[in-house]
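Excluded from the complex is one protein chain; the other protein chains are retained at their positions.
Order as written gives the chain letters A, B and C; numbering starts at 1 within each chain.
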Amino acid sequence: MLTNQMVQILVFVILTIMTLGGGLGVVSSRNLFHSALFLVLSLVGVVGYYALLDAGFLAVVQLLIYVGAIAVLILFAIMLSRGLMARRQHQRNEQWWIAALVVLLVFVVLLVVLGQVDWPVADEQALLSPNVSVGQLGQVLLGPYMIPFEVISVLLLAALVGAIILARET
Amino acid sequence: MLSEFAFVGVLIVFASLLPIAGLGFAWLVRPKKPNPIKKSTYECGLETIGGTWVQFRAQYYIFALMFVVFDVEAVFLLPWAVAYDQLPAYALIEAVIFIAILALALVYAWRKDALRWS
Amino acid sequence: MGIPLYWWLAVAAALFCLGLYGALSRKNAIGVLLGIELMLNAVNINLVVFWRYITPQALTGQIFAMFVIGIAAAEAAAGLAIIIAAYRQRDTVVVDELDMMHW
Partner (left out) sequence: MEATISWLTTLIPQLPVPTARLIVYVVYSAILAFAAPVVLVVAYTYMERKVLARLQDRIGPNRAGPLGILQGLADAVKMLTKEDITPAKADRIVFNLAPMLAVVAAVLVFAVLPVAPGVIGTDLKVGILYVVAIGGLGELAALMAGWSSNNKFALIGAFRTVAQLVSYEIPIVLAIITVVLASGSMQLGAIVAAQDVPFLFTLPVAFLIFFVASIAEIGRCPFDLLEAESEIVAGFHTEYSGMKFAMFFIGEYMHLFSAAGIATALFLGGWRGPGAGEASILGVLLGFVYFLAKTTLLVFVMMWVRGTLFRIRIDHLLDFGWKFLVPVALFLLVAVAFVLKVPVLNSPTFRWLGMLAANGVVILVSLALVVLAARHSRSAALRGVAGVDG
């Protein structure tokens, strides 16, 4: 008999294969276009994570912004820098093995440290009913987080202005 | 406690079975007689001259850029729209400032002719 | 939640390390950017996991994740524009060759 927990773990394992497998593809693929597609796979895995964590709004936002917008932007940029695809050059720099060693070290340290911390996990009752709706998000966004809310639009305006100046053909 | 996305998960499985079944069945019944001319790249019967990677115009990138900016702004406006009835009147002013900055981005791109397809 | 908190943290750490490796080892500027996107996502997973497991009644984790996504979009837009501009100027996006900053 399938219990809820088994289903959750099964979904978690599938999503982890997608996310980490995609991530591995991003860093190891020799073709940049494939790298970007692996990134999409990985990000879709993260969408699943958010859905599993009951953060429905974030899941959909991740799909919309990352998969729908940022991935398209990256693919466009790859296609625009034409010679990259044709030239079968080495994709790794000379120090890649130092990077690999350092990253491996960081990973082991992180795993050990994360295992030793006694996380203040909330009580059972609170865990069962995460109490966040989009409406509440809106109330907080326009209440305490009003300044960051406005700043985001200024930031995006700045990014747009800068990017248009940079990317325009002169 | 089952996520509201459970149905979407089931549907993804079935939705990917549809093309697999369709392509699989077609693979069984269709003829397979490839030859080099059939498999060449389509260009009105002529061979492609030069690589596929002709230089594309950065114009395409600008449209994708505008799209990303407006998409992110829309994501921040949606919680505002959902909560709007419960929000005090100054939420209107906050949102108007937000939308005005967004409109400024549009006006900038417009004035700089970044939106013109030449 | 049926999944231990440590699993989530381990997965996020693994994704972060993959991204870090990509950002450090790639020759190509777009490849570096892809690595950075992976790292940002790992951070976001952590934010959401901490919200879900430690403060499920507070909204801070989700709000922060939203801001991170917004900032990631701005970063990608500007970063890729720089890469395109550099490509047009120098006909390369190999990071080692883009050295116009130190003359």
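One rule holds in what follows: contacts are C-beta pairs under 8 Å (C-beta built on N, C-alpha and C of every residue); 3 or more make two chains touch, one makes a residue touch a chain.
This structure is a prediction, so every number in the text was calculated from the model and none was measured.
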| task | Name every shown chain in contact with the chain that has been left out of the document. | result | A, B
| said: Among A:L37, A:V121 or A:V154, which one touches the chain that has been omitted from the display? | reply: A:L37
| said: From the list A:I9, A:L24, A:V67 or A:V106, pick the residue that touches the absent chain. | reply: A:V67
| request: Considering the whole complex rather than only what is displayed, give the residues of chain A touching the chain that is not shown. | output: 1-2, 4, 33-34, 37, 40, 56-57, 60-61, 63-64, 67-69, 71-72, 75-76, 79, 133-135
| task | Using the touch rule from the top, list residues of chain B that touch the missing partner. | result | 2, 4-8, 10-20, 22-23, 25-27, 29-34, 36, 38-43, 48, 52, 54, 56, 60, 63-64, 66-67, 70-71, 74-75, 77-78, 81-82, 84-85, 89, 92, 95-96, 99, 102-103, 106, 109-110, 115-118
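Here, only the chains that are shown with their structure count from here on.
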| said: Report the inter-centroid distance (CA atoms only) between chain A and chain B in whole Å. | reply: 17
| note | Distance between the CA centroids of chain B and chain C (whole Å) is 21
| Junction residues of chain A, two or more chains touched | 4, 52, 54, 57, 61, 65, 69-70, 73, 77, 80, 83, 136-137, 141, 152, 156, 159-160, 163-164, 167, 169
| Residues of chain B touching at least two other chains | 58, 61, 65, 68-69, 71-72, 75-76
| Which of the residues in chain C come into contact with chain A in the complex? | 1-3, 5-11, 13-22, 24-28, 30-31, 33-35, 37-38, 41, 44-45, 48-49, 51-57, 59, 62-63, 65-67, 69-78, 80-85, 87-88, 91, 93-96
| Footprint of chain A on chain B - complex, ascending | 1-5, 8-9, 51, 53-62, 64-69, 71-73, 75-76, 78-84, 86-87, 91, 94-95, 97-98, 101-102, 104-105, 108-109, 112, 114
| Residue numbers on chain B that touch chain C, as the complex places them | 58, 61, 65, 68-69, 71-72, 75-76
